[in-house]
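Removed: one protein chain of the complex. Kept in place: all other protein chains.
Letters A, B and C mark the chains as written, and numbering starts fresh at 1 in each.
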Amino acid sequence: MNQARSLPDAPVLLEIYRRATLIKQNDDRFRAVIQSGKLVMPYYSPRGQEIIPAATSVHLSDDDYICTIYRGVHDMLAKGVTPRALWAELAGRVTGSCKGKGGPMHITDPARGVMVTTGIVGSSMPIANGLALAAQLRGEKRVTIAYFGDGASNIGAFHEALNLASLWKLPVVFICQNNRFAEHTRYESGTSIGRIADRAAAYSMPGEHVDGNDPDAMWSAAGQAIARARAGDGPTLIEAMTFRFHGHIFGDADGYMSKEEKASAIARDPVVLLRRRLIERGMATDAALAELERGIELEIDAALQFALDSPYPDLAELRRDVYATEIQP
Amino acid sequence: MNQARSLPDAPVLLEIYRRATLIKQNDDRFRAVIQSGKLVMPYYSPRGQEIIPAATSVHLSDDDYICTIYRGVHDMLAKGVTPRALWAELAGRVTGSCKGKGGPMHITDPARGVMVTTGIVGSSMPIANGLALAAQLRGEKRVTIAYFGDGASNIGAFHEALNLASLWKLPVVFICQNNRFAEHTRYESGTSIGRIADRAAAYSMPGEHVDGNDPDAMWSAAGQAIARARAGDGPTLIEAMTFRFHGHIFGDADGYMSKEEKASAIARDPVVLLRRRLIERGMATDAALAELERGIELEIDAALQFALDSPYPDLAELRRDVYATEIQP
Amino acid sequence: MTTGTAATSTLLSAVNQALDDALAANPDVVVFGEDVADSEEGGVLGATKGLSSRHGSHRVRSTPISEQAIIGAAIGASLVGIRPVAEIMLMNFTTVAMDMIVNHAAKLRFMSGGKTHVPITIRMMTGAGLGTGGQHADFLEAWFVHTAGLKVVIPSNPSDAYGLLLSCIDDEDPCLFIENMPLYWTPGPAPVRGQRIPIGKARIARPGKDVTLISYSRQVFDALAVADKLSKEGIEAEVIDLRTISPLDDATLLESVARTRRAVVIHEATRQCGVGAEIASRIHENLHRELRAPVQRLGSAFCPVPFSKPLETAFVPGAQQIEAAVRRTLS
Partner (left out) sequence: MTTGTAATSTLLSAVNQALDDALAANPDVVVFGEDVADSEEGGVLGATKGLSSRHGSHRVRSTPISEQAIIGAAIGASLVGIRPVAEIMLMNFTTVAMDMIVNHAAKLRFMSGGKTHVPITIRMMTGAGLGTGGQHADFLEAWFVHTAGLKVVIPSNPSDAYGLLLSCIDDEDPCLFIENMPLYWTPGPAPVRGQRIPIGKARIARPGKDVTLISYSRQVFDALAVADKLSKEGIEAEVIDLRTISPLDDATLLESVARTRRAVVIHEATRQCGVGAEIASRIHENLHRELRAPVQRLGSAFCPVPFSKPLETAFVPGAQQIEAAVRRTLS
């Protein structure tokens, strides 16, 4: 990219911090609640990856679409899904975003542009193309983001989707959140190239390798790719480097990584670093940020309470939403 | 590749010519017989692509494996499948390589190392990896070739297979026969990169773009890739440029290409050019080549006769070869 | 040729006509698949010929050989109201797109609690008889009938093909539309322009009182031929053309068999775990006492589609087997 990179100004960086903090605090609470046994589910914590969707989503509106994956709570919250809808869904309540029928791996919230959350590695990308195609066909300026992991870059769907997006110049941005592991498998054991961004060349597509934990860099890379898509100049592949703090699935013993590797990543907690940066740059005071954090905490308290107070779906829901009208064989 | 390229010597180039001529004459006869109505089948003529497998296979022995595709009669003949076994199979006779049960899209002949012929675009590559893995596990020096078309480089299986082959350093050579069309679709309408060979970089694999109709260049590129695989240095992707003379499927109206494009390719018939080169280089006389061609013609006459004289398989074959022992549900 | 059912048409041109009419009627309808545009000759067999020229190459698009990307794009676009008709050239190639069809198209409505849905149509061809061998002629419809959230439609003649394809495109749920290639050029009743045929309703192709022959696609013709033959002996077979195999039209099926008390189910898919097993089970469950004989099921041989002509012919259940099965129900 030739365009000079600017830095996010104070309101933008503060907004990135707000979203990242919402993700962080929400995740801390989820894990505590799961650990307490109050809710039971497989949970794929995005803790450590907050900055990527936070810095991306500030370029987006509700009209823009995202497709994300099982490890996607950060992407959803950054895009505007409310903690209430999320908590109720994770608690399997009828007030959840999907009436409790989808669960953590399958959140959908079209009002916020959260169109698909998939549990099948690689599947966010081909579907994102379709959303982008719809916008293109209708001459709308919407942009679609497909989030996925580093491991997903080795599955066939990645290849087919990027090839098609390039051929059709679709307004889509492929954002690979490279946390260096696919379940227990290290990046280099599954991926035959040093940088996933370099795979973009196979599709004549711009590829950007960026520190996904650095809000300036992430904001800039996402902004340029989104602007390009909006301008009708086609797709971009962004590889955003990051790290997951809680292994693949919550409860994971992390035996496949070194303790130092993990400790050093946690020591560079991107949300903590951003907080420091805001203060260093004189963009916020500690007190103002503490106030914001307290507000988020209250929102999460309320969401949890709302979820626990909500009823479970009626068993008749097994017959609903299978087809437009009820069909039982 | 840094290694200097040598040229094939007279016996090798003659052998390439012999194989290419067998393919050409065999194909001419197939088409004539199909046109006459004596045999009925969908037939994917490889006419025009003879040099690729002819110049490749002279580096191989019966111990080496190939996996090929529906457009694969040239690959099979070059690898040593006899016209008798082939004609009988295409005629659906029990004396065919697969008792008539496979047909033109599914020739198997393990004695010649022809292990799989597939009708599903992209499927030759993942299976070729497995044959290469077997050789690697056993410390054998066998090499496996996966043949496929340009269109196949856009399907997921290509991506997964090349990534795995690179990671595991498998002794496999991926040879893309780029005839510039996938069915009726031009290369550039389906493929988002100028050269398929450049996709090798996505897997940290050497990629070679070569004129597949030039026996010197093809022989050299295939030879180096095969030597690398045999030495345990891993896979190579070769993109061999070529052209199909008879469209996708025999009977194809070719309305999707310009007449000039086709005429100019046929004017540069690689088998005719090789014949001329042999004489120009003083490697053979016209008379000697004519003699060779007559011999091939007789072999094909005999194969056709053998096929037509052979019986069809017994209907009991519907129950055989489904499982190791007969199981009827 | 455009009105009345006296005129004849072919399945191939009926499909083309339905797509043409759907594209003309609704700007949200788009068509994509390998070679479907006129720059690629409008499909390998011409099913989509003329469509891109008439409706624009932005709406009728040829794709790379990337079935996951094809169905993925169809799903994504449909989530926001586009009506994609995606072509998977041959049914066997659904095997490279099963994730998109089964894990996504079929499930997104339910998993989203009704927040989104996937109104796509997936067209595909198949059928033994053309010497295409083991990987190009399978009938895999039972897989999709086993999948909640999908509808599966499989016409036997031009008029049905036209009316059912329009209904699939109108439908709010993902529909698979299966075209039997060996029937493509068989003359049959021409469609009535604009006339839909409802999904989920079977057709009584021939009334009868002694036995019910239940079938779909090409085997309907074999059933009719057998019925005609038996009629000369005074055996009157009712022939049902299912048209839709998910959801099944229980009402029509059960009403018929309740009258005839005998049934034979015939399809080209193999018998084991085929649609015939479902139909036979439903009949037995509902009409156990009424049945004079167990329901007979016919399907192709339990093996891949063979290439050699005599094997390929014997592979598919034919008139002889149908007749024998009918006689078994009568004995």
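By our rule, contacts are C-beta pairs under 8 Å (C-beta built on N, C-alpha and C of every residue); 3 or more make two chains touch, one makes a residue touch a chain.
Just so you know, these numbers come straight off a predicted model, no measurement behind them.
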If you put the missing chain back into the full complex, which of the shown chains would it touch?
A, B, C
Which of B:Gln49, B:Thr68 or B:Asn163 touches the missing chain? It is B:Asn163
Filtering B:Ile120, B:Ala225 or B:Ile238 for touch with the omitted chain leaves B:Ile120
It is residues of chain C that touch the chain not shown, namely 92-96, 98-99, 102-103, 106-107, 110-111, 133-135, 140, 142-143, 145-146, 148-149, 246, 269-270, 272-278, 280-281, 284-286, 288, 291, 293-297, 302-304, 306
Applying the definition given at the start, please give the residues of chain B touching the unseen chain.
65, 67, 96-102, 106, 108-110, 115-116, 118-120, 123, 125-134, 137, 144, 156-157, 160-161, 163-164, 167-168, 320-324, 327, 329
Contact residues on chain A toward the hidden chain run 40-42, 92-94, 99-106, 118-122, 151-152, 154-157, 182-185, 189-191, 248-249, 253, 255-256, 312-313, 315, 317-319, 321-322, 328-329
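Keep this in mind: only the chains that are shown with their structure count from here on.
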Averaging each chain's C-alpha atoms to get its centre, pick out the one most distant from chain B.
A
What chain is most central when centres are computed from CA atoms?
C
Chain A-chain B separation of Cα centroids, rounded to whole Å
45
Using CA atom averages as chain centres, what separation in Å is found between chain A and chain C?
40
Roughly how far is chain B from chain C, going centre to centre by Cα mean, in whole Å?
36
Multi-chain contacts in chain B: which residues touch at least two other chains?
154-157, 189-191
For chain C, jot down the residues that touch at least 2 other chains.
63-64, 66-68, 96
